[in-house]
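Submitted below is the structure of interest, expressed as structure tokens.
With one protein chain removed, the remaining protein chains of the complex are shown where they sit.
Note that the chains are named A, B and C in the order they appear, and that numbering of residues resets to 1 at the start of each chain.
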Amino acid sequence: MGAFGKRGKARVIPGFGLSMGITVSMVSLIVIVPMLSILVILSGMSLADIWKAATERKVLAAYWVSLSASFIAAVVNSVFGVILAWCLVRYKFPGRRLLDGFIELPFALPTAVAGIALTTLCLPDGWIGRLFTGFGISISYTRIGITVALIFIGIPFVVRSVQPVLEKLGPECEEAAQMLGASKTRTFFKVIFPEIMPAALTGFGLAFARGLGEYGSVIFIAGNIPYKTQIVPLLIMSKLEQFNYGDAAAIALVMILFSFFILFAINLAQSKISKAEKG
Amino acid sequence: MVDKIVKCFLIVIACAFALLMLGLPLAAVATYALREGYGVFIAAITDPYALSALRLTLLTTVISVSVNTVFGLFAAWALTRFSFKGRSLLTTVMDIPFAVSPVIAGLVFILVFGRIGWAAPVLSFLNLKIVFALPGIVLATIFVTFPFVSRELIPVLNARGVAEEEAAALMGASGWKIFFRITLPHIKWALMYGVILCSARALGEFGAVSVVSGHLRGKTNTLPLHVEVLFGEFHLTAAFAVSSILMLIAILTLILKTVVEVKGKKEGASAIVELKGKNEGANAIVELNGIKEGSSV
Amino acid sequence: MSDHVRLEGINKTFGGFKASDGVSFSIKEGDLAGLLGPSGSGKTTILRMIAGLERPDSGDIYIADKRVNDIPAGKRGIGFVFQNYALFRYMTVGDNIAFGLEIQKKSKAFIKERVERLTKITGLDGLLSRFPEELSGGQKQRVAFARAIAPEPRLLLLDEPFAAIDAKVRKELRTWLRNTISELGITCVFVTHDQEEAVEVADNIIVTNRGKVEQSGPPSAVYQNPATPFAAEFIGQSEVITEYERLRGFPKISGFQSAVIRPEFIEIRKVGREERPNASQSGVAENIYFRGDRLEIDLLIAGMRVTAKYSMDAESLSPGETVSVVVNRLLLLGEKTVTAQENSLLNDANPIYI
Partner (left out) sequence: MKKQSKPARIIIAALAAAIMLSSISGCGQTSASAGQSPKAPVEITNVSYDPTRELYEAYNKVFQAYWKAEADQDVTIVQSHGGSGKQARSVLEGNEADVVTLALEYDIAELEKGGLIEPGWVNEFEKNSAPYTSTIVFLVRKDNPKNIEDWDDIVVPGIEVITPDPKTSGGARWNFLAAWAFALKLYSGDEAQTTQFLKDLYTNVSVLDSGARGSTTTFVENGKGDVLLAWENEAFLSLKEHPGEFEIVTPSVSILAQPSVAIVDEVAKKRGTEEIAKAYLQHLYSDEAQKLAGENYYRPSNTAILQEFSSTFDLSLELVEIDKDFGGWEAATAKFFADDAIFDQIYEQ
């Protein structure tokens, strides 16, 4: 890319006008114009109203529920995602292909289906819930339930970010560390971990962002109790159903800013990766 | 010895996690779908409302995936073959649907095309109906799956560089010729992969579609929405039966995806062999394979 | 000096591919040994087994008379330089070099001093805080080398150390590596597929083919007296001819179906300038190439096309010119043996069997 990035260089390859035209008009039609409508709605409100709507105590609590559940889910997914990616790349075992193929299941399975399946599983007498009822822990309709649903949703992100990096890594660096006498643990944390860290971060960010916005699979399992188990997307829906478009738009704006922040962080991590790959 | 224990331990953890989080939900859907016997199952999936929901879902998927595929190709071409001001901004904007909650995605279309939206006067003048009808559902689905195809294509096109296209252009090939003869063969697997992912997501979208659908039975209920309807109608078994259809589609998609991935990887690998062969003699691969096999023992 | 590394009857297979087939050889302490062979000949596998990165299926590996088969790689006290250097991308040059020392839990002061000394030796001054991707190929090579010798191993292994470096720097690095290693006085084994490199750098070379050791010894000995048909064909600018009896002075010897001829075996003179007319026969100089210090000639002799050299100082030849040729020597190839055969018309010396 950089090779022809200098300004003023002649464009040899045709199709600039057509492809740019289509891209820009589609992006405008599908993304920019609809997103701007949030600002249109907000422009009819005073800043104080927007601020009040976005920082109401109930809303703050919902941010907290969404952020904490997504964060925990993303952390869990990072740990297991790295382990999964590691096993898929480094080990041969029966069922590896199958496992590899099913990593994207949360992507392909409609979220509503995932929602009712997980809710059923996590009920006190469900297959998973039963195991925890004995300890007095209930999963469905609690924050644990929300986190479980978000873990499900986020599985593919870390695995699929880390996997190609591990595949590309090759055994040499590990062997080099091994020759210098490093233990397996030390090799992992000092040599392999720094390599996969940016990719894992990317996956973490994607899972985090996805979790923040997730609706379909969570509504079935979330208890929707204000201050406890009410997530932001549900709150937005609730505001809409009260015909309160302004508040909904204000909360939506905050969510979009959160997501942008995460996206920005991901892009930073990615540029770090590609910088390292150039070497 | 310790290595073996660590290996087994990790595999057990990985498989247990996958089984718990991926396997169990599937098993639950299948079990519940069939718990009242095949009769109920068949009745649920051949219900006229279920069939019309399936039709709507498929139609929506076909339209939105085609639009996104065409768009994805043009966008990837524009973003990787040319350098221009604001390219990274455009990339970021294209990624917005990825980071925006489906609920917000639905909301914004309501805010534009709904009765209270600013485009409403135009639409009512044209007697066009967007939200709470097929176009709205399609638009919401396109939004949610917007970056899927282009995101798969861009890295591949970036990695290939522009040398081949430039060479072809210098020989006087037209844009379409370059695309179909030079570029497409390189990206066909990535393209298929993107299309499959896009379809999977389009088939299953719930949140955004739920906001713009209106839930008109037999008209604007997609299959995932129909699941919710059945769930709310005390027809738990039927809900799971319809879910199992969606699940089957999902599994088929995954199988297709795996096939595409394996085929794509094979072609990629043979390209690497060629490259290696040129550099160091074809036998280097044998050593390379030896190393890999050796280290995985 | 005693053997530092000794391999006895090593076998190793990968799937169906036999990478090592009864490999035995030894390397003396302080030696610089080159494992030479075509790609896929199993030389890298041997190196990796010495290092402990692969386990032999059978056979024993001794380092300093101690059997090391069951000692893990990191505990064998070996330095290893990887073909693509395998530098840790997320560590600076300094951290890369210090890595092995940190594992040995050396004191900070010791590490600092040692790293500084190594950077002097390797000419990496001023690059300590750089990351690997900011270095040139030659610099990376030096970092990899410094990292490998930092923990003061007694044995250093290098896998194709110069393969990824461009030709000009390669020459320079070779000389530097050779001098540095002899200064350090450590035993060193390197793998290469480039015979010029092996001959130039190594004290001893070990020629491998199809998982077997064909011959080992000092480069000059291997060059002049190859022990096996493979060694004869592989080393030098060798060409195999089948009907060697058509060359004057080389009667057919039973059991030797073909022969290896090298450019330096052939003497070309202008017609009428022969020194030994009785051993001469005529040939045609079909093409003439300029090679800088000499001319290389495609020579057609007795219906066979071979390569010969011609001095730049001699009277000039033109393409297509008929010349007078004397073949001094051939390496006759038997089933498993090689014999150097002098031209019988030049003197009465008997063939020497090796």
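As a working rule, contacts are C-beta pairs under 8 Å (C-beta built on N, C-alpha and C of every residue); 3 or more make two chains touch, one makes a residue touch a chain.
Just so you know, these numbers come straight off a predicted model, no measurement behind them.
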Practice task
Could you list, sorted by label, every displayed chain in contact with the chain left out?
Solution key: A, B
Problem - Full-complex contact with the absent chain, from A:Thr23, A:Ser140, A:Ser161 or A:Thr187 - result: A:Ser140
Handout entry: Absent-chain contact - pick from A:Trp64, A:Tyr227 or A:Phe264
Key = A:Tyr227
Problem - Sole residue of A:Thr23, A:Ser37, A:Asn77 or A:Thr119 that reaches the chain not shown, by the stated touch rule - result: A:Thr119
Problem - Hidden partner chain, touching residue among A:Cys87, A:Ile146 or A:Met237 - result: A:Met237
Exercise for the section: Could I get the residues of chain A that touch the absent chain, sorted low to high? Expected result: 18, 56-58, 119-120, 123-125, 140-141, 219, 223-227, 230, 234, 237-238, 240-244, 247
Problem - Residue numbers in chain B that touch the chain omitted from display - result: 63, 66-67, 70, 110, 113-117, 120, 127-135, 138, 174-176, 180, 214-219, 229, 231-234, 236
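Methods note: only the chains that are shown with their structure count from here on.
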Problem - Distance from the mean Cα position of chain C to that of chain B, given in whole angstrom - result: 53
Problem - Junction residues of chain C, two or more chains touched - result: 53
Practice task
Spell out, as numbers or ranges, the residues of chain B touching 2 or more other chains.
Solution key: 291, 295
Problem - chain C to chain A touching residues, read off their complex - result: 51-53, 72-75, 78-80, 82-84, 86-91, 99-100, 103-104, 131-134, 147-148, 151
Completion exercise
Within their complex, chain B touches chain A through residues 2-3, 6-7, 10-11, 13-15, 17-18, 20-29, 32, 70-71, 74-75, 77-84, 90, 92-105, 107-109, 111-112, 116-118, 139, 142-143, 146, 158, 161-162, 165-166, 169-170, 174-175, 178-179, 197, 200-201, 203-207, 210-211, 223-225, 227-228, 231, 239-240, 243, 246-247, 249-251, 253-255, 257-258, 291-292, 295-296
Completion exercise
So, in the complex, the side of chain A touching chain C is made of residues 172-173, 175-183, 186, 190-191, 194-195, 197, 275-276, 278-279
